[in-house]
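Here the complex is missing one protein chain, while the rest keep their positions.
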Amino acid sequence: MIEKQDHEIPIRLESDIITVRKQVRTVATDLGFGLTDVTRIVTSASELARNIMSYAGAGVMRWFAIESEHRTGIELTFADNGPGIIDIEAASEPGYSSNGGLGMGLPGTKRLMDEMEIQSEVGEGTTVIIKKWLKK
Amino acid sequence: MIEKQDHEIPIRLESDIITVRKQVRTVATDLGFGLTDVTRIVTSASELARNIMSYAGAGVMRWFAIESEHRTGIELTFADNGPGIIDIEAASEPGYSSNGGLGMGLPGTKRLMDEMEIQSEVGEGTTVIIKKWLKK
Amino acid sequence: MTNEGIAVIKVRDVLMVVIPPEPDDETVSNLQNQILRAIEKNEASGLVLDISTVEVLDSYFARMVSETTKMVALMGARTVIAGMRPSVAIATIELGLTLGNTLTALSVDRAFDILHNASNGMKPR
Partner (left out) sequence: MTNEGIAVIKVRDVLMVVIPPEPDDETVSNLQNQILRAIEKNEASGLVLDISTVEVLDSYFARMVSETTKMVALMGARTVIAGMRPSVAIATIELGLTLGNTLTALSVDRAFDILHNASNGMKPR
């Protein structure tokens, strides 16, 4: 069950990525997502958590059960106070990576989820919000 | 036969794409198009109907039998009040997609049809008109 | 929303899936799941996608087919697309689509031949 008070996980160590994955798997499964969607959501969470580790050093993930027009869904927020993304558009293109990575994290997550929003301010930090709706 | 009063189909649900395809197939076949051209026209209609679903959420398709200089043809209009296309030129390039699609819908439809016209106003909506002429 | 049933038939270690003439989007997206599960369950080494009744192959469908082929490959099996109609092939190419490196065959029979020979080729005596 989703408890309001502990719907946040710190991301500081590489091992926190595992914690994020486990937590997201549990929450998504509890909300009623099937295995394929759970895997899509957990994979996305893993990408965004690793981005926080790689580019910001530390941050948090928050999760919410969301409702809209008879639909239920999951919303995950990945927030950090890192360096920010200078060119969000470029960073969202497949293959763009500032550290020799595959550059598939952001564009791939967009495909895996139903909605994705990136807010970033250079020097301030980055917040990525992703959503997935339960198929009726 | 083509009836003036019901030459419009709403596009609101994914299943309406099938209705569009069936209707266009019937109309094009009745007008005398051969199987290859019918398939070109139906494929184009399927792309544009899906774009309405994906980007505008809802819209309509209208069809007309058209005449010009001893030629007969089919004209299909796909209209929506969605967000519009910011850069029509970019959107008409192969591979451009704002949602991780293949980006072949608009450029491909242009190749499959004899004529294509895109009208779009940001915040107002999009209208795409396509035509195919019967080979004499 | 209608969900036209999809037949998955097993012939030795090859699965054959017949795509309905006008699959709706839901059918198409469920297809992927059904196929991958069936391959896992049956330990099938090959997949024949029979599209001989398909009348329109738009970019949504093409994407599903080429992605499914890649997924099937990741799982260790091979896909052959069988029976594409000439009119569909013309529209598909003109639309600018490719099915990636997917193997294709004129008919289901030939598709089975291709998969059969491929696996024989890997097991020489």
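Per-chain residue numbering starts at 1, and chain names A, B and C are given in the order in which the chains are listed.
As a working rule, contacts are C-beta pairs under 8 Å (C-beta built on N, C-alpha and C of every residue); 3 or more make two chains touch, one makes a residue touch a chain.
Note that the coordinates shown come from a computational prediction; the quantities given were computed from them, not determined experimentally.
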Omitted chain - touching chains that are shown: A, C
Per the touch definition above, residue among A:Ile9, A:Ile74, A:Ala91 or A:Leu112 touching the missing chain: A:Leu112
Where the missing chain touches chain A, by residue: 13-15, 17-18, 21-22, 25, 35-36, 38-40, 42-43, 46-47, 50, 94, 101-102, 104-105, 107-109, 111-112
Where the missing chain touches chain C, by residue: 32-33, 36-37, 39-40, 43-45, 67, 70-77, 122-124
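By our rule, only the chains that are shown with their structure count from here on.
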Where chain A and chain B are represented by their mean Cα positions, the distance between them in whole Å: 36
Separation of chain B from chain C, taking each centre as the mean of its C-alpha atoms, in whole Å: 28
Whole-Å gap between the CA centroids of chain A and chain C: 33
For chain C, residues that touch 2 or more chains besides their own: none
Two or more partner chains touched - positions in chain B: none
